[in-house]
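The structure is given below, and queries will be raised subsequently.
Every protein chain of the complex appears in place save one, which is left out.
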Amino acid sequence: MSARVVSWLPKLLVYLVGIVLSLWVLAPLYVTTLAAFSSEEDVYKYPKELLPRDLSTETLSFFLNFAGMTDALWRSVFVALITLALSLAIGTPAGYAIARFSFRGSDTVRLSVVATRAFPIVILSIPLAVIFIRWGIDDTIQGVAIAHTALALPFVVLTTASVFANVPAELEEAAQTLGCSRASAFIRVALPLALPGLAASAIFVFIISWNEVFAASLLTLQNRTLPAEVLSLLEGAPLNFRFAGGFLLLAPSVIVILLIRRYLFTMWGRVVR
Amino acid sequence: MADVRFEAVRKTFGKVVAVDDVDLEVADGDFVVLLGPSGCGKTTLLRCLAGLEKVDNGRVLIGGRDATDLPPRRRRIAMVFQSYAVFPHLNVFKNIAFGLRMQKERKAVIRDRVESAAKLLHIEDLLDRYPSQISGGQRQRVAVARAIATKADVLLMDEPLSNLDALLRMEMRAELKALLQELGSTTIYVTHDQVEALSMGDRIAVMNAGRIVQLDGPLAVYDHPADTFVGGFVGSPPMNFLSAEIIRADGAGPVVNLSGGSFPADGAAADLAGRKLVLGIRAESIVVEQQPGDGLIEAKVIVVEPLGSHNLLTVQSGEDTLKVSTSPHLFPEPGSSVWLRLEPNRIRWMDPETGTAIDSPAVAPQTAVAR
Partner (left out) sequence: MATVAQPVTIGRRLRRWEGLPYALILPTVAYLGLFFAWPMVQAFGLAFRVDNEWTLGPFRTMVHDTNFRPALTFTLLLVVVIVPIQFVLALVMALIANSKLHGHGVFLAIFILPLAISDLAAGLVWQAILTERGYLNTFLTKVGILDHEYIWLDPTKPRNLVIAVVVAELWRSTAFVMVIFLAGLQGIPHEYTEAAEVFGAGFFQRVRQIILPMLKPAIQVALLFRIIFAFEAFAVVIAITGRAKTTLATEAWRWQAEYFDSHVAAAYSALILVLSLVSAGIVIWMFRTPKAQMMR
């Protein structure tokens, strides 16, 4: 869209709309952060302080010291890391295959992978819960990681395919004419150039696993991940618990977005600016 | 250095036959250009030689040994790609050194070869830079330096100049030709630009629809095209093709009838009397007269294009449209008439059904020409 507007009024309007929308996005983030770092007093006060006055870690420590919260936090971290490693190890070769080779069935594979997104996590989690009980891995970190990997795998396959598609095949061919085997050309040429995009995918998988609540809360009872634990304690939870919980759940997500913004579009196929 | 031989090479992509039973011999040290329009199979043939495509049938021999099933790295070739394929994550030095590092050469040898290759391509100042920091023309030089540094047996080039702008392309053409002459490597060069082909190759293999139509030196391809395709593809402007008939007029000798007029046939043409033919003649082989005369064909001027060194006239003679070159000082009015003399020994006769030249001294593709 070109902003070749002649008069300044339409431009002003656009800026206004943009600012209003930005405030709408930013205000809840600001408020949550503020609340999470308020003293216990301030949390229950009304009217609330809208500006940071006495910052304190009371609310956050209340949350973390709540029975089992830090354990849940670490469990979320482990599950996310396992999911990251597993889905990347399995999905990256598939993404490379789809990007480089036109083999019989590549379209079917790609379509099926996309189609898995159409199946709700809901319909996957329930039988998995039953199956895991039978296998004896219910209520474990591994179980949740397995479910999360199934969820993240299609995403990894599609984004790594896009990342590798952006690395011209001619570069690997040139390496082959210069003495590299197929594998060597991949390692020396394709991989270094794909690394930023792969790293961004990895981080996104971490977040997907970190955020996931439905399957996590169905597949665990004692060994809950952070979102599952928060969900189970939500009923009747005091305000400070909610504030702190909300903050801890969204802080990593927002920080990640701030950091990998540029690579998001490499994953999706376009570069911003 | 090595010779290259294609034996009955065939490559299909699904239903499309890209390379159709091609035989070609390239002698050691020869510079052969594969010339043709897009889709004619020239790049596919080159990639079959490189090992980047697997042939469906036939053999590829490099230096006398069968390379058909070998991966690219075992064929002792070097290749320059159309997009240069210079590695973005390595600097210029490491790019040029890449092939040598894969061969596990000693550091001193690598440095030597890289620097001499860079010097040959005039990029010795850029060794520290990264591809993103240099221009397209410089990247192209890096690609060439990288290829020659390995001292491979055969050098393959896939339209290396086509991504350069016109002026740069002309400069690089001469520079590249001088460089390759000095190196004396066996070179196979793909291009769709017939000017490039004519100026650079020892021999040109003109390809169309997966087959080699003519394999000859540049002059022979230009002067004696094997068929109407070659005549129309090589040379700018393309060769003029006119429907003609040679009839034996009583007493006066055989006459060539064109749609716009007639002129007496010379000795060679007389043998073809009684046939319908296609007359091929180049724009610069037609002389323009301002007055009618014997043996001249009348034509009406449609467009005059001044090209600096000469003028290009588009004229209409009967049902034929011709391109004619004349002196840069001749500016006939559009709509006026001129009279054309077709130089008899520059006329090429073609068969109207097949388009192939009659009595063409062009060499058939199967015969190897030693240098």
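Chains here go by letter, A and B, matching the order in which they are written, and residues are numbered from 1 within each.
Convention: a contact is a pair of C-beta atoms (placed from the backbone, for glycine too) under 8 Å apart; a residue touches a chain by one contact, two chains touch by 3 or more.
Given the structure is predicted, the values throughout are model-derived calculations rather than measurements.
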Missing-chain contacts on subunit A, rising order, are 1-5, 10-11, 14-15, 17-18, 21-22, 24-26, 28-29, 31-32, 35, 44-48, 50, 89-91, 93-94, 96-98, 100-101, 103, 106, 109, 112-113, 116-131, 146-147, 149-150, 153-154, 157, 182, 204, 207, 210-214, 217-218, 227, 230-231, 234-235, 239, 242-243, 245-246, 249-250, 253-254, 256-258, 261, 264-265, 268-270, 272-273
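Quick note on the criterion: only the chains that are shown with their structure count from here on.
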The answer for subunit B against subunit A in the complex is residues 50-52, 71-73, 77-79, 81, 83, 85, 87-89, 98-99, 102-103, 146, 150, 156
Subunit A residues touching subunit B in their complex are 168, 170-171, 173-182, 184, 189, 192-193
